[in-house]
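The structure appears right after this line, and notes come after that.
The other protein chains are all here in position, but one chain of the complex has been omitted.
Order of writing sets the chain letters: A, B and C. Residues in each chain are counted from 1.
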Amino acid sequence: MESIITVISEEPQLKDAILIEGLPGVGNVGKLAAEHLLDNIDAVKFATIYSKHFPPQVVLDEDCVATMVNNELYYAKNVGEGRDLVILVGEYQGMTPEGQYELSSHIIKMCTEMGVSTIYTLGGYGVGKMVEEPRVLGAVTTKSFREMLEPHGVEFTAGEPGSGIVGASGLLLGLSKLNGLDAACLMGETSGYFVDPKGAESVLKVLNSIIGLEMDMSELESKAEQVEEITSKIKDMESSQDPGRDDLGYIG
Amino acid sequence: MESIITVISEEPQLKDAILIEGLPGVGNVGKLAAEHLLDNIDAVKFATIYSKHFPPQVVLDEDCVATMVNNELYYAKNVGEGRDLVILVGEYQGMTPEGQYELSSHIIKMCTEMGVSTIYTLGGYGVGKMVEEPRVLGAVTTKSFREMLEPHGVEFTAGEPGSGIVGASGLLLGLSKLNGLDAACLMGETSGYFVDPKGAESVLKVLNSIIGLEMDMSELESKAEQVEEITSKIKDMESSQDPGRDDLGYIG
Amino acid sequence: MESIITVISEEPQLKDAILIEGLPGVGNVGKLAAEHLLDNIDAVKFATIYSKHFPPQVVLDEDCVATMVNNELYYAKNVGEGRDLVILVGEYQGMTPEGQYELSSHIIKMCTEMGVSTIYTLGGYGVGKMVEEPRVLGAVTTKSFREMLEPHGVEFTAGEPGSGIVGASGLLLGLSKLNGLDAACLMGETSGYFVDPKGAESVLKVLNSIIGLEMDMSELESKAEQVEEITSKIKDMESSQDPGRDDLGYIG
Partner (left out) sequence: MESIITVISEEPQLKDAILIEGLPGVGNVGKLAAEHLLDNIDAVKFATIYSKHFPPQVVLDEDCVATMVNNELYYAKNVGEGRDLVILVGEYQGMTPEGQYELSSHIIKMCTEMGVSTIYTLGGYGVGKMVEEPRVLGAVTTKSFREMLEPHGVEFTAGEPGSGIVGASGLLLGLSKLNGLDAACLMGETSGYFVDPKGAESVLKVLNSIIGLEMDMSELESKAEQVEEITSKIKDMESSQDPGRDDLGYIG
């Protein structure tokens, strides 16, 4: 079996396109942002990526029809200010370091060949406490690309995140640099303890500003309110037990 | 050394055959069902699969003759309503995700080449408590295949199993779909705490109905009674200590 | 880098030779036996096997000269009743299942090409308690080979060892069978808690009987006495604390 099997249902003709990655990660910020984007533009699924670097598992749809764990690629043409988009989503990242490198390398190669010239990877930046107004931090492949992003609200702070960026959001950046593509990682601040739709909204607002797109955020906002309700209940329970405690500790 | 070594003693001429997989898993439900099936039809062993994805180990027979850990393939012609069967059994599944993918992929390729057109994988669905009347849940490669199975008592419930299907029973399904084969996973409900001949009996009854076969179940039934005796003793001991406790907790 | 690098200093001309494996394992029984054999015959080192399946490490000799972790092959001609011997020793086995398969497969291929036709793998059979008179259990590739071994004191008991044989001692047997070589594993009973020269002596006596060799065992015997002294001291300490305790528990 090949390490990576890509099943392509349509070969889109794209020009100077943008790849947006939103795989699972810290607070699932990138995944939520990319999925909300997908739901609000006219995107077509064109490729499914299977790999022995994913868990050996099938998932079932509501009809109990099974599909092997995978990543999916969608495209949308002439979005916002006119750029074509490719969007990468999925339930899993590669399970091993080697798998991570092979999958990211495969995606860069495939997307370059179909006309992608810019990459935005979306993720969360875990700060270990609740965040009222999540900043969106950036990391880039070149200093000039950074200058293009700053007017849109991306913050670049030396030493944040101090440990660098792990997984697909990091590797797609690193491999873009090696291949001469412009790429940036947009990281929404998040506690890191919960799935975080608020962090996702922050990231998506910045991304929308960059690609000249507007969209309704009410679904993300209502999800954020639900999470906030739950976490504030837990907080109340905790403070009634231990009034001196400040942060949330690890929950779920 | 090749990753997978298949030693073939006979190349059966099969037509439109059915592969039945019964490797170890939750409650060993699939393994017990496939082994009972093997004991009750006129099946011939024709292939042994060795692999470096299995544990580095030999097992000994009653004469202390050693054989490397393996999976075995048997065939039987003109079974039940007339279909040819191939049956896959063994003591182990692949030890790593990569090994799982390679072994399942190898088996699909090999079986397709010898005339297999339909696959049933047998397994258990762990529900965490004792089950009086185990349902048999199904997962399929296509919706039309599901319609064929429902009259035989296979239940299809959205969201069960919620986590999908892990290991050979799942991958053989996923890879069948990629290769255009009809396949279904039949999962017998089981506590997941014990080897479960009762769950195996439920699965086998459904499978027999599908392939038009009848067989004596008394051996599985007597094994089920033995297990039930032991578990009810444990239950008694537990309830005498803690009368409010409802489920079994984790045993063995 | 190749997975396995074999540096050969001399290509011995052997005929119908016997390979004896004594790598580390339960109680280091096989390793001690093979090393004692090496010290008592006129053997010449002819090959060193390096591999990325071993730990990434060098060992130092008394001059602080470094050598990568390896396995070594020695030969001796016309030993005992006239057979040529090849002896495999080393400080490590392969670190992963895949590494175990690749190394054993490499050794079988290499030894077959240089004239080996019979293999004895030496090991320990951990029984979890002290053993006064260690039996030597056997496992074989064919029933007829078993008949040849029984007169030399090898015991064959159905169900022992119940879990089969793990590692090089097992795989060399399994791969011999696939390649049509006669092979047996000789396992000396041992507690499994200590390095066990007494178990090694039992195994070596049986092996010597098979190949028609006699040798002084006093070094193994004096090592066995040292171990016995230490363990009986520990036993005394334990029983003075807990007089009802029967076995040794896990030490070292």
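Heads up, the rule we're going with is that a contact is a pair of C-beta atoms (placed from the backbone, for glycine too) under 8 Å apart; a residue touches a chain by one contact, two chains touch by 3 or more.
These numbers were taken from a predicted model, which means no experiment stands behind them.
Every shown chain that the unseen chain touches in the whole complex is listed here: A, C. Although one chain is not drawn, the whole complex shows that of C:Gln13, C:Gln57 or C:Asn78 it is C:Gln57 that touches it. In the complete complex, the hidden chain is touched by one of A:Gln57, A:Gln100 or A:Thr231, namely A:Gln100. The omitted chain makes contact with just one of the residues A:Pro12, A:Gly124 or A:Gly138: A:Gly138.
Residue-level contact of chain C with the missing chain is found at 1, 5, 7, 50, 52-60, 62-69, 95. For chain A, the residues touching the chain absent from view are 94, 97-98, 100-102, 104-106, 137-143, 146, 156-161, 164-167, 170-171, 173-175, 177-178, 185.
Basically, only the chains that are shown with their structure count from here on.
Taken together, the touching pairs link the chains end to end in a line with two free ends.
Copies chain A and chain B of the same sequence differ in orientation by 90 degrees, per CA superposition (steps of 5). Chain A and chain C have CA centres that are 54 Å apart. In chain C, no residue touches at least two other chains.
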